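In this view, the complex is presented without one of its protein chains, the others remaining in place.
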Amino acid sequence: MTAPLLSVRDLSVTFGPVRVLEGLSFDLAQGEVLGVVGESGSGKSMTALAIMGLLPRGGRVVAGRAVLEGQEVTALPERDLQRLRGARMAMIFQEPMTSLNPVLTVGEQVAEVLRQHRGMNRRAAHAEAVKLLRLVEIPAAERRVDDYPHQLSGGQRQRAMIAIALACRPRLLIADEPTTALDATVQAGILDLLRGLQREFGMAVLLITHDLGVVADFADRVLVMYAGRVAETGPAAALFAHPQHPYTRALLAAIPRLTGPIAGLPSIPGVVPSPMDFPAGCRFAPRCPHAHLECTLAPPPLVPLPDGVAAACILHLERAS
Amino acid sequence: MSALPVLLLVSLMSFAIVWIVPGDVASEMAGPTATAEELAQLRDRLGLNKPWPDQLLGWYSALAVGDLGQSILLRQGVGAAILERLPVTLSLTFLALAIALVLGTALGVLAAVRAGQGADRLAMGAALIGFSLPDFWLGLVLMYVLAVQLAWLPTGGFVPFSQDPLGWLRFMVLPAGTLALSQMGLFARMTRAAMLEVLCQDYVRTARAKGMPGWVVIGKHAFRNALIPVVTVAGIASGVLLGGAVVIEQVFSLPGVGRLIIGAIQRRDYPVIQGGLLLTATIFVLVNLAVDLLYAWLDPRIRHGRG
């Protein structure tokens, strides 16, 4: 097996005294799609921002590292990171309404990446921007290129964001809830586009979402996060067929199904604890139907299981030993 | 602000200033040595012996043809007297506005980028002191230091730009800089607040995620958005500067509208006072209309008719 494109090892992030991410490890191979799932507050977005070097003010990587193509991005100075961002690794965000600059044309926002990273002149960058907008299937791209973001629909704006992200053919695309803010019909279109482009360019995608349907649809492997830690990870098919962690099971059970009788929307009782008062031991224990005293003592390690799955649950630790 | 009713009220108020003069306007204007005949003549020229509706009608019908009346002392039309001096006042005001905008926004951006640090406190302290100093006094002090003591600049006077651009700048830089100071402080505070808000926006994060260098993120993506609220304030600032120019012209002996009005006030030349008031207010209203246009140009969401 060749070296992974992205390798994250024991990554921990703090905000002041609060540790929002703890000991996160995973690998992402060339051209692979990894779905990162979890409720809000599980640390998914912080993972992405830490890799990009875009942690908000006050956020800091205190331990561990992320290595992209042999470069330790979590240790690079800002100037070197700028050369990677938008070129080798790119990111699209949840809110297409606010993620584009309202006072610059869409074309300008695409073109400036090309000028910055590919050294194109103004004219060539503009022409390439039109091509990119066409690539993301924005109709009448040659006219849309001079429009301002508010003149585009939500779906078109997200397409424009994708065009910006893909302008320099990055090896890694981080998509943070790319369809959450969109209508269901528009969602499907954006996902189809992302999947098509991912295959065409052979890039790796870190797909962050709370929507397991999207993950099942798109991801090769899955990383389930809970309260800043990994709960379970493994190939998508295996994980969805036989979820091993009680949290994964609860998540799957909470998906409303279109088949079968409608019995009200099931949901996981309780909420993700705030990072201020994460419980000692297993952080899911307060909401876990199988929790017992031992769960509250120490955090369970990630236990390797058959089919490439690994789960951080004391149930499997007992079975393994 | 809807311009037309405001302009109507402004012209009414400009005229009405003679009505609040206690006692007899004519005898106050003519002075204690005037004869009865001279007084009657003056009253006749000012239309003071007519009932007030006729006075108003006269004012408006003259305004309709662009006539602001006759100066009593200058033996000249008020309109002509003002127009002659307007370039000085306008260039002083706009130079001050330019200085205030450029330095103020720069200071505000610096403060926002270094929010909470020493540079921020220093910049905001400077801004606060800037609009707490009396500008005419500061003008005197600077004149004393830079012109009298160091002899770097002339103590006062004026050369038209068309005759000697460099000389013009030498005469203008001190008055304009002094005048700019207070508004520079306000611009700095406004810019800082706007930048702090803009820097938290998603599109700024997008720009960083694209790998744009810090100065592009701040100077292009954030600043252009932060400028929008600042420009709105620039309209109001232009009015304040126009008022301040009146006093600064006095301090630096600049032959502008301000000195004309102050001279008219000291010599009770009411037609000039009325015309001067009306004209400055009209300029202010027009500048604010221009600002609305500029605002639309800066914010494409307004340009395309969506809020």
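The letters A and B name the chains in turn, as written, and every chain counts its residues from 1.
The working rule: a residue touches a chain if its C-beta (ideal position, glycine included) is under 8 Å from a C-beta of that chain, and two chains touch if they have at least 3 such contacts.
As a convention for this text, contacts and distances are computed from a predicted model.
Taking the options "Stage III sporulation protein AC", "DNA-directed DNA polymerase", "Succinate dehydrogenase subunit C" or "ABC transporter permease" in turn, only "ABC transporter permease" matches the UniProt protein name of the chain that is not displayed.
Under the touch definition stated at the start, the shown chains contacted by the missing one in the entire complex are B. Within the whole complex, the absent chain has one touching residue among B:Gly177, B:Gly211, B:Gly244 or B:Pro271, and that is B:Gly244. Among the residues B:Ala30, B:Ala123 or B:Ile261, only B:Ile261 touches the chain that is left out of the figure.
By the touch criterion stated above, the residues of subunit B touching the omitted chain are 1-2, 5-7, 9-10, 13, 17-18, 20-22, 128-129, 131-134, 136-138, 140-141, 143-144, 148, 189, 193, 196-197, 239-240, 242-244, 246-247, 250, 261-262, 265-266, 273, 276-277, 280-281, 284-285.
Everything that follows uses one rule, which is that only the chains that are shown with their structure count from here on.
We define each chain's centre as the mean of its Cα atoms; on that basis subunit A and subunit B are separated by 54 Å. Those residues of subunit B whose C-beta lies close enough to touch subunit A in the complex are 201-203, 205-214, 216, 220-221, 224-225, 228, 298-301, 304, 306. On the subunit A side of its complex with subunit B, the touching residues are 52, 54, 78, 81-87, 90-91, 93, 95, 98-104, 112-113, 116-117, 148, 150-151, 161, 164.
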